[in-house]
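Below: one structure, written as structure tokens.
Heads up, one of the protein chains got dropped from this complex, but the rest are sitting where they should.
Going by the order they are written in, the chains are A, B and C; count residues from 1 in each one.
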Amino acid sequence: MMDSGFDRRDFLKVLGWGGAAVALSGCGNTSVEDGKETVVSYSEPADYVIPSIGVYYNSTCAQCDAGCSINGRVREGRVLKLEGNPNSTVNRGKMCGLGQAGVQHHYNPDRVREPLLRTGNQGQTISWEDAYKLIAEKTQGVSGDQIAFLSGGVSGHLKVLLGNYLDSLSCKNHFVYEAIAPGVARAANKKSYGVAMPRFSINKAKVVLSFGADFLGSWVSPVHFSQQYAQFRKGVDGQRGVLVQVEPKMTLTGANADRWVAIRPGTEGVLALGIINALGTATGDIAAAVKAYDRDRVSEETGVPAGQIDKIAAMLKLHSPSLVLAGSAAEGYEHGSQNAAAINLLNHVLGNVGKTVEMTEDMPFPQMSPETGNTAALTSLNNGLAASKYKVLFNFAANPVFTASGAMNFKENMAKADFKVAFAHYLDETALQADLVLPLDSPLEDWGTQVPEYLATCAQINIQQPLMEKLHANTRGMGDILLSMLKQRQPDDYNGYEDYYGYLRSAVLSVKDALGGASVDDETFWNRTLSGGIIKFEGSVNKLSANASAAGLKLPSHSEAGGDYPLRLIPGVTASMRDGRHANQPWLQESPDPLTTIVWDSWVEIHPKKAAELSIAEGDIVEVTSKTGSIKAQAYLFPGIHPEAISVPLGRGHEAMGRYAKGYGVNPFQILDAVFDKETGELAMHETRVKISKTGQRVIVVKDEGAAGGQQMGKKIAVRVSSDDVDLSEEV
Amino acid sequence: MEKDIREDIAWAKINGDVLKSLENPRKLYWVIIALALAAFGVGVACEVYQYNTGMGVANLDNPHVWGLYIATFIFWIGMSHSGTLLSAILHLMHADWRKPIYRFAEAMTTFSLMTAGLFVLVHIGRLWQFYYSLPYPNERGIWPNFQSPLLWDAMAIFTYLSSSVIFLYVGMIPDLAICRDHLHPGWRKKLYTLLSLGWEGTDRQWRNFRVTYLTVACFLIPLAVSVHSIVASDFAMSQQPGWHVTSFAPYFVAGALYSGCAAIITLFIILRYVFKFEEYMTLPILKKTVRLTFAIAMVWTYLNAIEFASVWYGHDVASKDVLIQKMVGPYAYAWWGMIFCGSIVPLVLAFKRFQTNIPVLLVISLLLNLGMWLERWMIVSPTFSHGYYPWTWDHDQWPSWVQWGMVFGSFGWFTLLFMIFCKVFPSVSMYEVKEMVYHRSLHSKKGDTAEQGAH
Amino acid sequence: MSVTNLLDDWAKFRHPHPVDDKPHDPYKWAMAIDLDACSGCNACSVACYAENNIPVVGKDKFLHGQSMHWMRIERYWDEDGRDFPDQGVQFLPMMCQQCEAAPCETVCPVAATNHTSDGLNSQIYNRCIGSRYCSANCPFKVRYFNWYDYPTTDDVWPAEMTQQLNPDVSVRGKGVMEKCTFCVQRLHEAKVVAKGEGRIVREGEVQTACQQVCPTNAISFGNLMDPDAKVHQQWQAQQVELDKDKQAKDENEGGSELRGYRILEELRPYPSVMYLERVRESAI
Partner (left out) sequence: MHRIFHLSVFLIGLFSAATVYAADASQSAPMTPDSQWPLVEQPIEFPHNRHAKDMQIDCMYCHTYARRSAVAGIPPLQKCIGCHQSIESVRESPRIKTLFEYWEGSEDGKIAAKTPMPWKKVHDLPDFVRFNHERHIKRFIEQQNRPTQEVCGYCHGDVAELTVARRSKALSMGWCASCHEKEHPVTAAGGTPIGDQAYWYGFYKSEADAAGGDLKAHGPNDCWQCHK
């Protein structure tokens, strides 16, 4: 496909001809014209570059951590569109909307283009050399434990380099923070299965019982699960899989369930134990533990009809194997770990462990395997900052000022560090607080390796490579930045590497044999790797612990929400907005939320009954107040939510981050109470209690749904049929 | 019964009275002209803004892609029909009471057509590519789509416009000669000299004149009918609920004549007052017109009823939904307004005492026209806001000031043309009034030998 | 130019669609969308924006119903008056149905939208004069009009983003109608390759953007004339026939185990998109 990355970079040059001018037809010339447009050709074209014909390069999607391999279409040196890489075991040539929007991350007009140094409230551009010097001297005087490095999930060689850099500073304070991550589930899984992220085979299950795991929308590896879901629906030998979703607020997955069960927020664990009880197959301490949870009590606590519980139990009994998933909706409580444990226990009782909950393969190179984290990390950093423990703070791929709970006052605490460096693509809320902002290359113009946390089948390393030349001359890849900072500290170790690409190449080739390249020479292996975009290899298998026990399992009996804050706030995680890091990508802003069809704004989901009680109508601007703070947003009457809860989607409400994000919607992170899961110390996102009041204003909700409001008016448009009336085995 | 016109008016007096209307205008005239200009200016401004910014400023949307432009277009087309009715149809019927009033009616026809034409243009998204829709030898080597009712529209309207201009002109020739002979030198005299084509009033000229006039009249009538039937087919030929109605063609024609007659009454009254034409535009003639209007109003109401009934008892659920929506939906007020103005108000005309009561008639005629305008709007919009596909039913889709501005402007434009016409050309046909007087006098003398006298 | 030509043509004008004795040959592009697989994730819609240079109109214009999404995901609730939609919701991807007897085609005054030989409903931007009659007559309301001049509107395509525009697809200026084209630029590319090799396009050689991205493979697209094409087999299995307005399924009430149907078939536009009914478990 190409001779070598080095040379290829020349061919990534944008070719003026066939560029925007031609693309903008209709407002370009509209009659035959001579001598108006200039036509330019490469002075030394590669033989595989043919004008007007797309060239495809494999790389890795960086929109989330799922690690989908992408295949970028490049024409005249401009990357036009991303497709899935068919050879990837994660996404098998498919993608999600979020991933599609990756090009808008790359071409975004609001990217930072120069290193910026804060002087008062002004950012003034400085050269990279000065920036490096500045960092060097700021890190000189201080001891290692006065330096903190905050980052999102990191993996691959970037993680290695970062580690080395921090070591060179003898700094141990690397905080890995993801605002939305299954932190509690990881811990619970580790307990009950022995691994943080076992492999869930939805496609092998006949019944999937999901406690608020939005695996079609935003949970762990949505594209991968969506494909499994499709197979699961087609079913093995024509027996169609059945999906039961238990959650207080309908997610995309809930919307696709055969039965969506609206449960009282926080009582998921109780229902799980109730089902175990109803199954009656449990023995030993488990049987003892669940004895108390008879159907009536459970029904009374969870608000799920007793008949429904029996039906679910019966269904689970009838069809094996099944699969039970514990998702964010179940974890977001003080007793989140307990909920998760109870739900995982159900998997053990049903004997799914080993069948649909399977072991994974571990990276043979632990130093490269993903470093994950959740809100607990931020909490400890925040405490440190509050205690003025840190003098220098680095921030990379995280936006805590936007995503931290309002109760943390992160912004104020951050100010206590005297030198704050942000490696950023945009001037987001956190970057604005930094003293030094270093502009990063977009993932489509940078080199890198990535290891997905959730490994679909075998162990693999994803390659990230430039799909086109840099858009802005003065941005740098994170890898290159770390490398040059390491060169300052340990010249003799790192001067050997011309740049991050060089480092990457030699690093990969050094373990070529382990990566299954023993038979071929370096050049061939490297080119194969680049054109393939993925390195798959045998990892070390780690067994699941099959021991099930209800030891230490105790669930609080449901506490009546009441007093000043009668409602629960459920922060909605949507597939396109997530934690808001992509809110500045217009395609995502304008692609309607699947369930409400609302665009460009936030909304408050409230059950029509509750709304009637409070005489709230669609479009009313309501004020949602928690102990921590309050936000104002438009109300949307939404039948798919428990009457005791309201939901506001996360991700919007930016005060910075450019024209497409700034000023659209509100940010519910700001009003989350600082309540934590007792065991893991992760933020209990669903524990916030709120009250809701009308402000008197009303707006027209900007949504795709028409005046008929999602009714078909007796027309045969979207038709549903009962499973008895079809024979899927006959179908193609 | 009292007479349509006095038989003993001296011909010289007729000339005098009519020509007086061409004399230097009074202040009021200039005021009206100024207002009309201002209104038209508003319309132009809106169009310029829309042309530069895009149709979006009219606050149309997907799928609600048509709005007031189309509605008002139909309104003006409809307006044009009565002129033809009075001048051509009644001419063939030898209903000679039309003679004093047909001239301005015919002028009205021409000008409302010219106004309607504007709406075709402002409605189009790419005005600058308008010529694509004309079938002519072009370097692209392709025809337009002869299947599209819109194309028939364009053709029908152009034909109709050109022939009504001819009709209006031909009918004026003898009068233009009179003007030529009576006016003192000046640009007008030159103009009349040019236009009157050396009319001397010789026997031969009169014979040819009558033949031509009659022929053009014959030619015009089918046109008039076809034009509005074709406008109707813009809707009837589509598949949309509320449009896909077989009775649309007659319904539209009736509506057209209706609004036209109403407009005639309005202008009748105004001209009668402004130019002191009491002698010629007499109450009996007004009464006849009013009765005619009443009859047409009833026909229109009847056709309406038919349409509703056929939808109501038919099996087309979608159309039924649309009908119900018209009655109770967001457009209910407009729809009921149309029923009131179109079917209830005209009942007043049934009473003798109102048939000659000028103030009342003025108000009524205006109401009727409002009703007819609403009718056109109610044909266009509800189908969009409540079509086949529920997902796309629109929320409150209200025309923006740009649309209203252009509708407003169109009235300015029409008034402007009409006022100018009235000053430049005799708005009452002198020679025909003379004929009328002559025949009436014969009639009163030798009883029913009048018929031969006519020829 | 001769009128005779016009007159003959006129005589044969508007060949009725579709007809058994004159099958589409060799191509008839068609689609099948499995609503049981579709999860409503919107990936197809975004992919369509990326492939077809669709402008992002922004909040205000979206409010005025001037959005341009060629492919929209509709979401329908149950209408049985229960408190909770406990059987989930109904998602429906809706795009131009590429009707065989398309209501939009007959009414366009300038023939800017007309039928291609491989059964597509073409839309020619540079010919369009913006009468919007096509949209007025479209039963599905899947045609989108350029209410503003998006290429020159602020923040629609800032300088950087113009580089992402697909050169194979014209960017539409103000005043023209547009709609889903079944990614005709991709079809054309595949045909050129196939023609070069003197064969016809084979199954799997061409995908529409929405089909390619769909994480649940709910969308299948291909040549209905090609027995190897999945879409052909699906239509056959569901006994849905292009030139019928009443399918086998509709004949016997409820009895049939078929899921395939076409929307608003009774209006006889003969859509080229077959939907497969969503299945819901009755036992739970």
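Simple rule for what comes next: a residue touches a chain if its C-beta (ideal position, glycine included) is under 8 Å from a C-beta of that chain, and two chains touch if they have at least 3 such contacts.
What you are looking at is a predicted structure, and each value in this text was computed from that prediction instead of being measured.
Q: So which shown chains sit in contact with the chain we cannot see?
A: A, B, C
Q: Please pick, from B:145, B:259 or B:304, the residue that touches the omitted chain in the full complex.
A: With B:145, B:259 or B:304 as choices, the missing chain is touched by B:145.
Q: With the full complex in mind, choose from C:117, C:152 or C:282 the residue touching the hidden chain.
A: C:117
Q: If the hidden chain were put back, which of C:78, C:149 or C:168 would touch it?
A: C:168
Q: Mind pulling the chain C residues that touch the left-out chain?
A: For chain C, the residues touching the absent chain are 1-5, 7-9, 12-15, 17, 19, 21-27, 105, 111, 114-120, 122, 124-127, 168-170, 181, 184-185, 188, 191-192, 195-196.
Q: Name every residue on chain A in touch with the hidden partner chain.
A: 17-18, 22, 24-26, 28-45, 50-53
Q: Which parts of chain B are in contact with the chain that was left out?
A: Chain B touches the chain not shown through residues 137-145, 207, 211-212, 214-215, 218.
The rule is short, and it goes like this: only the chains that are shown with their structure count from here on.
Q: Examine which chains touch each other and state the graph shape they make (line, ring, star, complete, other).
A: If you draw each chain as a dot and join those that touch, every dot ends up joined to every other.
Q: Centre of all protein Cα atoms: which chain's centre is nearest to it?
A: Answer for the innermost chain: C.
Q: Return the distance between the CA-based centres of chain A and chain C, expressed in whole Å.
A: Once rounded, the distance between the two centres reads 32 Å.
Q: Counting only residues that touch at least 2 other chains, which ones in chain B make the list?
A: 388-389, 391-392, 394-395
Q: Could you check chain C for residues that touch two or more other chains and list them?
A: Expected reply: 67, 72, 74, 149, 176, 264.
Q: Please name which positions on chain B make contact with chain A in the complex.
A: Checking each residue of chain B against chain A gives 317, 321, 385, 388-395.
Q: Residue numbers of chain C touching chain B in their complex, please.
A: Those residues of chain C that touch chain B are 1, 6, 10, 13-14, 61, 64-67, 72, 74, 94, 103, 106-111, 114, 127-133, 135-141, 143-149, 174-177, 264, 267.
Q: Across the complex, what residues on chain A touch chain C?
A: Touch list, chain A to chain C: 14, 18-20, 22-27, 30, 52, 75-76, 78-84, 91, 93-97, 99-101, 103-104, 107-109, 216-217, 222-223, 226-227, 229-230, 233-234, 240, 242, 244-245, 250, 252-262, 311-312, 315, 471, 575-576, 586-592, 594-595, 597, 599-601, 607, 609, 639-640, 659-660, 664, 700, 702, 704-705, 709-712, 715-728, 730-732.
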